[in-house]
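Quick notes on the structure that follows.
A single protein chain has been omitted; all remaining protein chains appear in their positions.
Think of it as A, B and C in the order they're written, each chain with its own count starting at 1.
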Amino acid sequence: MTDVTPHSDWKRKLHEVIYGTHTPAGKIFDIALLVLIVYSIIIVMLESVPRFDVKYHSFLNISEWVVTILFSIEYILRIICINKPRKYIFSFFGIVDFLSTIPKYLALFFVGSQYLTAFRALRLLRVFRILKLARFVGESNNLIKALRDSRAKIMVFVFFVLVVSVLLGTLMYIVEGPEHGFNSIPHSVYWTIVTLTTVGYGDISPQTSLGQSIATLIMIIGYGIIAVPTGIVSAQYASKKEGSNNVDGRSCPNCGAEIKREDADYCRKCGHKLEED
Amino acid sequence: MTDVTPHSDWKRKLHEVIYGTHTPAGKIFDIALLVLIVYSIIIVMLESVPRFDVKYHSFLNISEWVVTILFSIEYILRIICINKPRKYIFSFFGIVDFLSTIPKYLALFFVGSQYLTAFRALRLLRVFRILKLARFVGESNNLIKALRDSRAKIMVFVFFVLVVSVLLGTLMYIVEGPEHGFNSIPHSVYWTIVTLTTVGYGDISPQTSLGQSIATLIMIIGYGIIAVPTGIVSAQYASKKEGSNNVDGRSCPNCGAEIKREDADYCRKCGHKLEED
Amino acid sequence: MTDVTPHSDWKRKLHEVIYGTHTPAGKIFDIALLVLIVYSIIIVMLESVPRFDVKYHSFLNISEWVVTILFSIEYILRIICINKPRKYIFSFFGIVDFLSTIPKYLALFFVGSQYLTAFRALRLLRVFRILKLARFVGESNNLIKALRDSRAKIMVFVFFVLVVSVLLGTLMYIVEGPEHGFNSIPHSVYWTIVTLTTVGYGDISPQTSLGQSIATLIMIIGYGIIAVPTGIVSAQYASKKEGSNNVDGRSCPNCGAEIKREDADYCRKCGHKLEED
Partner (left out) sequence: MTDVTPHSDWKRKLHEVIYGTHTPAGKIFDIALLVLIVYSIIIVMLESVPRFDVKYHSFLNISEWVVTILFSIEYILRIICINKPRKYIFSFFGIVDFLSTIPKYLALFFVGSQYLTAFRALRLLRVFRILKLARFVGESNNLIKALRDSRAKIMVFVFFVLVVSVLLGTLMYIVEGPEHGFNSIPHSVYWTIVTLTTVGYGDISPQTSLGQSIATLIMIIGYGIIAVPTGIVSAQYASKKEGSNNVDGRSCPNCGAEIKREDADYCRKCGHKLEED
């Protein structure tokens, strides 16, 4: 995972357990951490349900403290057993680990500040560590790569959707007006996106014939252009897959260049004649 | 279907009728069973409609008993005429067959226990036997294979959707709060999934500007990432299809080139005449 | 369009105008008919709007009669000028033409019978004739062909969706029950399909935690499996397109068989050596 192995022997062993996933101890540690994270998420969720919070308040509070202390110990151990602590502390997961530990301590000093829940919720981000465990890493990397490669296309698409929503939302505001629930342009734009993405809450819906006609238009646009991101990702995914077929392909015995076309008789890089294998 | 044919002659014939689909008697049996299953489903459904149940209670009850007894006979015959009954009894359809027969008998002893309906509903699973009948088996196998091959990818995707839903649902709980219907984090997560999957019931909808902005974000994410499973299945389906042309493919005995078209009589590479196999 | 040309000269001319689309007169006739069909649809629609019907009742009624008489004349001319009237009368469009003409006459004898509107609505089917006009025929044929080829796959998929809906709908009926709006199993199945297809009216929505969890599951299934029909049609469409590439491809000069692979050096049917062109 990381090449910053510590010098002293116990540090190296600790490092293997905490950061490694290959040793039995490392696997057990990861699974235990996973259970703890899921447990902490369930606690945060149950605390928000009034029915549960009234009944089991002290139990939930103690559980929170136990989880927080365990997370704190883990955080400190992670810093100790690594060679370059700074690199971990300012990494994405380092910051998430810190932010998911600190709110409970802060709650001691700033009692009643419910906005700290916001930070406690960040603990959920640690679930992404689960991916490190599973054999799904390869698949998820593929997905992320396909999404990253089509990022520019998707941004253009989202931008286009937003502009269309602003234009049609303004039109709906003019046509329907505040008396039918279209209170303001931002609210109309919100409604347009609700309709365009085929979510359709129904808290506001057009009342005039003209408004319903425009709504129909928006729906058909939304129904039609959903094809665009799908087409993009499909094409990207297919092309990426094609590319990956060549990973275990042949390479030129002369210059080592990958042979990208199955039907090539000569290396495209050095012109070396390829023997059939 | 199964190679465990019974020894005695009448058992073999019965086996052919019940398990086989090639003989005329076997086909008639399967179609009769199909009609009975659909009929039993309709009865269960109608029993649940108060209007019908009041009017035709005794008719529905008698029908239930007739279906139950016929299913019981079929279940016993299936056990008798097979060589290794244990194999059938503990197979998926064996368990479904048993569970779809037993609840009506149990209802004799535990009167009023309406939760037995749950088990009676399992009878519906037998509908899947219909697939055995039809020429759709091939198509449905293809579909199942494509889905099975992309299982890991789809699980990563569903996991990603769930994590995003938990994060954004928590955010919505903090932003909107119980006063706008977002009673608890689990309820907010439920709402987030309703929005992300573009279902949009509208029983809860954000009231604050910030909440509506986040809702807009969730919708656009949901609208955008629907492309991901589609891309996965499309690619899988396309690749499987391509592959299937060659899976049991012949190659030219003269030059070794792959025979890419099933209807080829001569090798497209060396012109060698291909023998029929 | 049809090879049953009439014998007499004026019949042949009339046939060219009514059935043909190549002569200027034929084009004018088709466009006039198109305008008339759209006009008749608008009238049927406006008649159903109470506000319009009260105001312009006599105008709408007269318009209906004019359209009906013109359609009657067209229907009679179509029968006269064709060689085998029986073939037209019992064709799809022949029946539609008849059914779209007759209701207004029937209304004279069975006054007040508003169910005749049902037949009058069939007139709308004639809109499909518009496709004959446009250059869109090719595109629409392609679409229809792609859909027809993937018919078996789509039926398996729809069947699967229905079985899943019946199972999960029954489960929701047991979990939520009539007190939360899930009155009966058919109603619950209806709700399940509303949710699975991501329509989500919100007229009924689950109230219990377990019900909302199952609803979440249904949504994610619905959100995930929408990829399946898309994948099917995409693959079908792509493969059909590939196939059509060969239409203006090479054919074997020896046996006339189509050359389906670009890289073929020998005919796959007769083994004839192919020259590069």
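Here is the rule we use: a contact is a pair of C-beta atoms (placed from the backbone, for glycine too) under 8 Å apart; a residue touches a chain by one contact, two chains touch by 3 or more.
Please read all numbers here as calculations on a predicted model, not as lab measurements.
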Contacts of the hidden chain among displayed chains: A, B, C
Selected residue (touches chain absent from view) among A:Val35, A:Ile73, A:Leu106 or A:Met155: A:Met155
Residues in chain B touching the chain absent from view: 198-202, 230, 234
Hidden partner interface residues of chain A, rising order: 152-153, 155-157, 159-160, 163, 166-167, 170-171, 173-174, 178, 183-187, 189, 195, 198-202, 205, 209, 212-213, 215-216, 219-220, 222-224, 226-228, 230-232, 234-235, 238-239, 260-261, 263-273
For chain C, the residues touching the chain missing from this view: 41, 44-45, 48-50, 115, 117-118, 121, 124-125, 127-128, 130-131, 135-136, 139-140, 142-143, 146-147, 154, 157-158, 161, 186-187, 190, 193-194, 196-203, 222, 226, 229-234, 236-238, 241
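Here, only the chains that are shown with their structure count from here on.
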Central chain of the complex, centres being mean CA coordinates: B
Same or different contact residues where chain B meets its copy chain A, judged by the half mark: different
Farthest chain relative to chain A (centres taken as mean CA coordinates): C
Chain centre separation (chain A, chain C; CA means) in Å: 41
Residue numbers of chain C (touch at least two other chains): 198-202, 230, 234, 263
